[in-house]
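As you look at this complex, bear in mind that one protein chain is not there, while each of the others sits in place.
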Amino acid sequence: MLETTDLTVRFGGHVAVNAVSCAFAPGTLTAIVGPNGAGKTTYFNLISGQIKATAGRVKLNGVDISQQGAPARAQAGLGRAFQLTNLFPNLTVRENVRLAVQARAGAGLNLWKIWSDRKDLVVRADEVLETVALADKGDQLAASLPHGDQRKLEVGILMALEPQVFMFDEPTAGMSVDEVPVILNLIRQLKADKTKTILLVEHKMDVVRELSDRIIVLHNGELVADGDPATVIASPVVQQAYLGINPEEKEEVAA
Amino acid sequence: QSGGEIRIAHVYSKTGPLEAYGKQTQVGLMMGLNYATGGTMMVGGKKIVVIEKDDQGKPDLGKSLLAAAYADDKADLAIGPTSSGVALAMLPVAEEYQKILLVEPAVADSITGDKWNKYIFRTGRNSSQDAISNAVALDKAGTTIATLAQDYAFGRDGVKAFKDAVKTAKIVHEEYLPTSTTDFTAGAQRLIDKLKDQPGRKVIFIIWAGAGNPFKIADLDLKRYGIEIATGGNILPAMAAYKNFPGMEGATYYYFGIPKNPVNEAMVAQHYTQFKSPPDFFTAGGFSSAMAVVTALKKTNGDAKAATLIKTMEGMSFETPKGTMTFRKEDHQAMQSMYHFKIKVDPAFAWGVPELVREIKPSEMNVPIRNKK
Amino acid sequence: MSLFKDMDWKPMALVPLLALAALPAVGSPSTWLTLTVAGLAMGMIVFIIASGLTLVFGLMDVLNFGHGVFIALGAFVATTVLGSMNAFTTADSLWTNLLALLPAMLVAMAVAGALGLVFERFIIRPVYGMHLKQILITMGGMIIGEEMIKVIWGPEQIPLPLPEGLRGSLLIGDAAVEKYRIVAVLVGAAVFAAMVWTLNRTKVGLLIRAGVQDREMVESLGYRIRRLFVGVFVAGSALAGLGGVMWGLYQQNVVPQMGAQVNVLIFIVIIIGGLGSTLGALIGALLVGLMANYTGFLVPKVALFSNIALMVTILLWRPQGVYPVTSR
Amino acid sequence: MSEALLKLEGVHTHIGAYHILHGVDLVVPKGELTMLLGRNGAGKTTTLRTIMGLWHASQGRITLAGQDITARQTHEIATSGVAYVPESMGIFSDLSVRENMLLAARGARTLDDIDTTRLEWIFGLFPAMKKFWNHPAGKLSGGQKQMLAVSRAIVEPRQLLLIDEPSKGLAPAIIQNMIAAFRELKAAQTTILLVEQNFNFAKQLGDTVAVMDDGRVVHSGSMAELAADESLQSKLLGLSLGAHQ
């Protein structure tokens, strides 16, 4: 169980996330939607420890982790994929994933073993590459991948971490239409597992509608709506502030 | 021994921070060998071969170059180096290979002091000689002296020797500044504060070599308190700054216009024909070392074995541009004259001209013997 | 414009604060005045020699370890120029003396700037954006430059006497202020004003900062970033040349190694300043100048480490320097 | 179809040892909006970068308004009236939003020189730009950066816009605004070449379309035609449309 209480962060005068209290249960996928700049990514950053909260608390399984840094939270089971692709550019695709597997196995401080002797880690990395359809690109440098493949690798790294809480920040942005299902299937499988807590930031409403068990809406840093997908999407905040639809003309845009 | 040759290695700062000094020594050495052998470069029927080695001012390099010179190049004896640090590192090598090292122009006292071994001779003056001669020049009743020196061994040893030699004048303050000092205002203030209320003649004695320009303290208008500056001699480019201090007194190791003897006349003439300029400080040193070597070899009739040479050179006197020098038996330091000077400004020269006040003979300087024996 | 709006005054207050804090420690007001004025003027000279590097490092993000060679070059050029102007430098009139400095400065700047052009083309251009290689290649350039100076001017130290009228001090009560330092303050102030104006009143500063982050994008916006970079580098080198003249005249002699000798000092100054802030560099330089004199007077041993201690203290307070310009 | 403003004929591009474009033929008609579609890695971004002169074509010819620009340098291409929004957005993160815009407005020496009505128009499209005017651009949210990147390209009138995936990361309401903006620009005779993954977005805007695969253009024609033909869509783009529409 992941829980935030009055989580707040202020940048100078600007309150990017304002007293957001919310709990996320294992086995559910919660979509977080809101206009650009609503504070979704910042909310993620606060949870995973990339930035320090001005006020409020984050608890994981009842333990207060607010004072811990990003590495400790990652070890505690918070996994994060980034909105703007964030890889190890001059390492190979396989090594990008293997490093995540190695982090998961806690083997990083071993100074004396030869890395390739940990066959289990290598094998596991290849499995993950298979699941994100990058198996044939394992030996390329991450930097030379086209944008869409980089997004897939970003997701692959998260998968390799096998966290308890998965945080996806627009995983399919810039991914070509035929590749999107690969990622969506992955997320579906995670859901099917029933033990993982999944948070998803996504602007494509059809994806949100299809995958989520619950939607929360952030607007100007505040939590303004929370509930089951159909109700929330139909609510006036979402319709106007987010989708930009006037009640009269009902045309849907996002793919 | 390689046939009819006497191989001399000259290890010096051909490059590096002391490049300009090292080159003077080399010029002087070659001129001296030429002069001493009457242009034949032969002594005792053997040809003199000079092998140049560049220590770049690095002690470790100097050390290995000297070893290579003795072992690989089969040098019979070595001369050099420019820097005292390099010299100190080289001393044990001479002992290991049991060959002579004639130190020139490195000045540190410890070379002929506690780091000395019997293979070491030195034609160059040591710090004590420098300091003592300056003390002799300045040491008058009623004079108050404060010293300004670089804060490391060279400066501190110099001041110590100076203090030991001063008998009648009063020393009120010792100012040590880091070698890297660029702004001397703070030090000057402290010196002024210490001196300004003293009676009589007030002198700041400066011991400084290398980067930084301590004479800038004069810009703080020391005259208003009647404070004078004194320092030893230096190479000609550095003595350009002396132009601002007409009447300044001190004692120097060498200035081409001062010694009157045939050797010096020959060197000055030769230098003018070859370079259209007068010889400098270290040219004289290099020349002296050549004179020492050739004099000794003449006596041994070309036998360059260390044991023979040591026996010959201990107590040996030889002629140099600075007059007669003598290797003292105890520590192999060459005893030599120093010159008490007073600066005169002459527009014909780019530097302040040191005029001889009087020659300070070796006998007037009680240069301590510092090697443990 | 933006310079004075929401200005951050704290770093500027450091300079007077340091001076005031030193007053009781030094004791005598006249000594304090001498030290303070000398320190501030020294700071100005240091600012002049560091100003070019602020441009090159702060704007272009080029770690130019060879900056010193331009300083040395400027100084050597000055020996040649002033050497040929004996009549002016030894004249009785202060104005004639000052007039001699002008061509020396201009020629030094021109020569250093010209060398900067060559340097940019052959040394810097292949390594934009690669700090480590910049360090190496510019050190290489510095070594070559220093050796060339030895080839041209010889390895010896060359005297660079001050013109007659600038020697000695002005007396304010019991405190002595060297005349030359007053000249330095004026030159430094002019350099500062010129830099602030160019960087804040024109687009040049913005463009270069943008170019460092994303060269391709600046070109895609239609700017000839390359020419701009060359221009800045040449300006930085010319400033170093000017700095060399000032520094050489201060020392009254020049040696080929003088550039290398000031390298660490100027890096400390621009780090304190925040890597690229002109005002920051000025404050850094003034602090360094003052600190050297106060510690030199109070505890000379510590003076050796005063710059480093100052830098560390400042970085503890503001880890990016007093005026962080960029977040590289 | 009107005359071509931009034309690529048999363009090949190499990146290092890799051969990426294998003879791209592309015509962008003047005053129209051309969509460039294709899967990940098809070479769309590389095509735009080659047009901009950021990669150099190893073979083939690129003409802009009748002039050969194949060998021109990037800044020359830009000054001949081309604006480019790269895939990675190319935001100057250390500069403020204002400074980013000022640089994009090539003609302006200071802010006062920027056409205020145009600025207001941009603020209307992307209110966040106004709100964060003096903020460092690096601190903007992902979507806001995207808005800034597009704003920079349209702050002054240009004859040709090259835009790489502008809709990614944008909230639906903003996408609406952007569509409106492109329509207005088109009305003002601006030619646009747009790379897009979002087919719905593409469908609403495009006049003509080109589809790339493996470094070549494999289909080109009118947008209406492609939009109507679902089997062609799934063949070219791999759209399994039922899956998530």
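The first chain written gets the first letter, and so on, giving A, B, C and D; residue counts start at 1 in each chain.
The definition used in the following text is that a residue touches a chain if its C-beta (ideal position, glycine included) is under 8 Å from a C-beta of that chain, and two chains touch if they have at least 3 such contacts.
We adopt the following convention: contacts and distances are computed from a predicted model.
As stated in its UniProt record, the chain not included in the shown complex is "Leucine/isoleucine/valine transporter permease subunit", which appears among "Sarcosine oxidase subunit alpha", "Leucine/isoleucine/valine transporter permease subunit", "Multisubunit potassium/proton antiporter, PhaG subunit" or "Hydrogenase expression/formation protein HypE". The undisplayed chain touches these shown chains across the complete complex, A, B, C. In the complete assembly, the contact with the undisplayed chain comes from A:100, out of A:100, A:200 or A:216. Mapped onto chain B, contacts with the missing chain fall at residues 14-15, 19, 54, 57-60, 63-65, 67-68, 70-72, 84-85, 88-89, 91-92, 96, 108, 110, 115, 151-154, 178, 180.
The chain not displayed touches chain A at residues 48, 50, 69-72, 74-75, 80, 82, 86-91, 95, 98-100, 102-104, 107-116, 118, 121, 157, 161. Think of the hidden chain as still there; on chain C it touches residues 63, 122-123, 126-127, 131-133, 135-137, 139-144, 146-148, 150-151, 264, 267-268, 271, 275, 301, 304-305, 307-308, 311-312, 315, 319-320, 328.
By our rule, only the chains that are shown with their structure count from here on.
Chains that count as touching both chain A and chain C, per the definition above, are D. The chains that touch both chain A and chain D are none; no such chain exists.
Inter-chain contacts peak for the pair A-D. Centrality by Cα centroid goes to chain C. Centre-to-centre spacing of chain B and chain C amounts to 37 Å, using the average Cα coordinate of each chain. Taken as a graph of touching chains, this assembly forms an open line, each chain in contact only with its neighbours along the path.
Every pair of chains that touch is listed here: A-D, B-C, C-D.
For chain C in complex with chain D, the touching residues are 202-203, 206-207, 209-210, 213-214, 216-225, 325-328. Touching chain C in their complex are the following residues of chain D: 52, 54, 73-75, 78-79, 83-84, 86, 90-95, 99-100, 102-104, 106, 109, 138, 152. The residues of chain B lying in touch with chain C in their complex are 17, 19-20, 23, 151, 175-178, 180-183, 185-187, 189-190, 193, 211-213, 215-216, 219-221, 224, 235, 237-238, 240-241, 243-244, 350.
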